[in-house]
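Left out: one protein chain. Kept in place: all the others.
And now, chain A:
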Amino acid sequence: MNLPKGREAFEPKRPGSKDVAWCPGCGNFGIRNILISALTELGLRPSQVAIISGIGQAAKMPHYINANGYHTLHGRAIPIATGVKVANPELTVIAEGGDGDMYAEGGNHLLHAIRRNPGITVLIHDNQIYGLTKGQASPTTMKGMKTPTQPWGVFEEPFNVIALAIALDASFVARTFMGYFRESVEIIKKAIEHKGLAIVDIFHPCVSFNKVNTYAWYREHTYWMDDHDPYDREAAFKRAIETDPLPLGVFYINEKPTFEELVPAYKRDKTPLWKREPKVEEIKKILDIKRRL
């Protein structure tokens, strides 16, 4: 049996992937198409890609794209993806989830992933609301928005992940709006090709529960950074704290060694961990030392 090639290869044929759980008009469809295009244009095969997701509507992506996938727990996609990448650095590893997944439950992991810098791409479907649990505020919900669980209006400061990531000297930081297809494909391609941890915050509307941040709202309240140098951290930070309109594009690139490059295991030997056999000789050496004084 020959498996299909090109874009077609990423279209799942499994029976369970037919029943798509996303609402009609959901921004997740757009992100799915963008991601498939990016993977295809990079010349990747489904078996070379692993999409690790958390929980939520965004996290259902592994079922709607034909690639290796692991649909895991809320907030835990990043550590799992880190484990996958270090086990097999030959894989293209994508951690995917929503704003609750990555910024609330998974917040601590995101911070430490920036420090650790594994060569994974983190795609955050940021619709500024909790969709699957029916409309509670998320860490990126704008101040003042009223929700069933914040009927008084959200008063917490929204999470500025871009500024935070740049402050932590992250390796690659970008933001896009899925309504801009071609630009988004290019950004995600760059993120995947980037050697270290790449964070892409992807705006997308929740047509069912976020009546404020609509397709039109994102178009009106964002702009592309055409004259920005992503290697200039200070300039990147200045852009990151702009609030309205919100800048889109690659904010910051900081090329540095990755986790997989730095761990002693890969210093002398590039064989992926999973292919290695136990070193019985080393155990014998240790036992001999323990036999002596």
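Heads up, the rule we're going with is that contacts are C-beta pairs under 8 Å (C-beta built on N, C-alpha and C of every residue); 3 or more make two chains touch, one makes a residue touch a chain; residues count from 1.
Definition applied: contacts and distances are computed from a predicted model.
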Chain excluded from display, named as in UniProt, from "CidB/LrgB family autolysis modulator", "D-galactarate dehydratase", "2-oxoglutarate synthase subunit KorA" or "ABC transporter substrate-binding protein": "2-oxoglutarate synthase subunit KorA"
Residue of A:79, A:119 or A:158 in touch with the missing chain, whole complex considered: A:79
Identified contact with the non-displayed chain, of A:52, A:123 or A:187: A:52
Residues in chain A touching the chain absent from view: 1, 3, 14-17, 21, 45-48, 50, 52, 55, 60, 62-63, 66-73, 76, 79-88, 90-91, 108-109, 111-112, 116, 263-265, 267-269, 273-280, 282-287, 290-293
